[in-house]
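The other protein chains are all here in position, but one chain of the complex has been omitted.
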Amino acid sequence: MKKLFYTLVVPVSVWAIMELLSRCFAGVSVIANSADMKSLFRTLTSTFCFAMALNCNVPMGRMDLSTGAQMYLGCILGGNIALKLGFGGVGVLIGSILVGCLAGFIVGVVFINLRILSMVLGLGMTLIYECISFASYKQQGLMLFGKPGVGILSNIWFIVSVAAMIILFMTYMLQLSVFGYKRRAIRGNQKLAVDSGINIYINCLICYAMAGALVAVSGVFDTAFKGTLNPVLGMSSNNNTFYNMFPMRVGMFLGVFIGNPIIGIFASSISLNILILGMAKLGLDQSLQTIIIFSIFLFFMIYNMNQEKLEYNKRKRERKKIALQHRREMKEMQTQVNRNHITTGS
Amino acid sequence: MPEKTEGRSVPALRLNERYEIIRANRFVNALFPLVMFLLIIVIFAPLTGGQFLSRNAIISILNQALIVGTVATGVAFIYTTGNLDISVGPIMAFAAIIGATVYNNTLSVPLMVASCIVVAVLLMLFNCTLSAIFNIKTITAAIVMTRIYGAINSKILGASTLRVDYTICRELDNGGFRYAAFFAFFIISFLVYHKTKIGRADRIIGGNRSNAVQTGLSPNRFLYASFLMAGIGVGLAAVFTITRSGTINQDTGTGMGTDVMLATVLGGMSIFGGAKSNSYSGIIGALTVTALNKGLLMVGVSTTVIQGIRGVIFILLVFLNSNSGREKILPSRQQF
Partner (left out) sequence: MKFKKNLVVLLACITMFFLSACKGSASTSTIASTTTPESSATTAPLATDKAPAETPQDFKTFKIGVVEKQATDETVVRREFYENFIAPNYNVQFIFSEVITDVEGEVNFIENCADAGVDAIICMRGGTDAYQLSQIAADYGMLYLYQGRREAAADLFVADYDNFIGAFGASLPLMTKAYSDYLAENASDDGSEGFIILSSDASKGNLVQTDLTVSILQVLQDKYGLTYEKDLKTLAISDAPTIVKNNKDIAIYIYPGQVKQDGWLEGVSSALQSGRYGYLISTLQSYTQTSVVVDEVERTFDKNITVMSMGTMGDALTTAMNTMDKFGNPSVDFVALELTSIKSAGNFAMVYNALTGHKDNMRGSDGLMSAFDYNRIFLTSPEQLSVMEDWDMNGKWAVSREYVDGMLGIYHSEITADDIQEHLNTVTSYEYIYNYLEG
């Protein structure tokens, strides 16, 4: 019950606040109809998958900046191959997942063998992957608009099913499986994990491959919503990576209370997308939306990083309060004793 | 065949062991990026029929590398302490907006330079405060502040492009203002970094923060000093941006953070700092990237693949310059 409460408290609170503001200032509901619901689920799944992908590596001390580029590569190559072979939306999704997984796997192999810091390697791989995505298919990227059989990617039940499957799969992998157990051990202390016989290389490769697959899913749903995915250059794909650090980080924080970081990330993704939807209903311009979202992130990080200090100060205040009360009681007792003494003395 | 020394046989070194010894040599490490830069020039000179060595080509390499090189020289102080800051792009753009506005209202170049530097320093110190006082990791603060500063720049510029009279920009350029300013800043940075307590303390903090604290150093104090130096570099880069084209728009400074990281790493320095850091990697890396871009373009490589080649060469150079060895564990760094 407590876990359910922690799961729902943030999304529900965000929804309540945005609903109030939306009704007061715009006269409409945040989620007014099925189209709104569909839009929310689509963007939510996209955000959730990307944040989950980041969660595969970032907590392990590997901030992989090539995640965004892996998404572009996976979707553009995998999606176009699937369309050429005449597969529909499901084929596009599977094709993108396979290519994304391969892209992530390659980054993992290079990382393990060259032992270059993940962030630095990510820069180089971003340059390469963006170039490949850009040069393929005459710079057209992936266009899903008007293609036969891709309508399923906009079907709300399909989106919900995919999200549910990812939650179940990732919960099993990261929380219940031996792989997840070993991953937590490596996260605690890599050297001890190695000494205890854990193969950190295989674990690392699987993390990278999973991350690549997840960002591909994110990219496919995003493309299904926007109709097209145009390739980028100049490390612009890093923007996706940085943007999705917010739900990942908040999700990890919520995950501590919920007991499951995957659910935590899902809850934070819902909250963020309700916030964005609410701000869109209020008609706020892009710059203001960005300032609000990232200011909230900043305040959250300030709170999160200083939680212990705040807890310490709170306990200190409580101790002080107890001490003062104790002193008052002692004083009263002393006064009483003195009074008795005077009375009996006379 | 083992060599005999005083009755004991010493096994001869194998090829890979000799290679590792050479790679670990600090002089080799220091010169390697410079050698790479010169190698790029040597390779492209004949491929372009000598045009790569023309006066104009060399000057344009310097011009194009100057802005990133200036920022990278300043930001080297931050990287040395083991921290990261990628918000330098929007900060530079904001400083340039203020500087251009000040110039347009006062027609004073010294005021323009001063306002750029002051604004950049203040914003960088704010970033530092988030880390030093509020304990947020610098990379996190940078990710957040990049978006916030970018949005603020968008709001300020709105529908307009900010312009500074190009005549004055050209005069400053032709008068060697940028080179003189960069040279002065580089000398000061070099001296502060390698000859003063600030640089030494930064390297100790970057190497092992706990040890640094236990030796009596105050990491926060030197972090502020690092961000101050970086702020000056960013402010100067804002001035150079104004004088380069006389225009500031919403795309100014985009991608500067990652370009600086790229240049620093290519220049042979780890972006996670430590004892082996230096102040000149940034400018060498910036020159290397610019020379590579120009050479590839002049040779006729399609613009579509130039970035891919840059990526491959980047990874190659980083690997050759790294001293990771064959450790049992994988490199990792907690950023959140």
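Each chain carries a letter (A and B) given by its place in the written order, and its residues are counted from 1.
Just so we're on the same page, a residue touches a chain if its C-beta (ideal position, glycine included) is under 8 Å from a C-beta of that chain, and two chains touch if they have at least 3 such contacts.
All values reported here derive from a predicted model rather than from experimental measurement.
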| item | value |
| --- | --- |
| Sole contact to the chain not displayed, among B:S87, B:S281 or B:Q307 | B:Q307 |
| Identified contact with the non-displayed chain, of A:Y72, A:F87, A:F134 or A:F158 | A:F134 |
| Options B:T80, B:S115, B:T140 or B:T252, residue touching the unrepresented chain | B:T252 |
| Missing-partner contacts on chain A, residue numbers | 28, 32-36, 38-39, 43, 110, 113-114, 134, 138-140, 143, 145-147, 154, 224-228, 230-231, 233-234, 243, 276-277, 279-281, 283-290 |
| Residues of chain B (touch criterion as defined above) contacting the omitted chain | 16, 47-49, 51-52, 54-57, 60, 63-64, 67, 154-155, 157-161, 163, 166, 169-170, 241, 244-247, 249-252, 254, 293-294, 296-309, 312-313, 315-316, 319-320, 326 |
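Assume only the chains that are shown with their structure count from here on.
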| item | value |
| --- | --- |
| Centre-of-Cα separation between chain B and chain A, whole angstrom | 30 |
| Chain A contact footprint on chain B (complex, rising order) | 84, 130, 134-137, 139-141, 143-148, 150-152, 154-155, 254-255, 258, 261-262, 265, 270-272, 304-305, 307-308, 310-312, 314-315, 318-319, 322, 324-325, 327-336 |
| Complex contact set, residues of chain A against chain B | 58-63, 65, 110-112, 114-121, 123-128, 130-132, 134-135, 139, 190-191, 194, 200-201, 204, 233-236, 238, 242-243, 245, 249, 252, 286-288, 290-291, 293-295, 297-298, 301-302, 305-306, 309 |
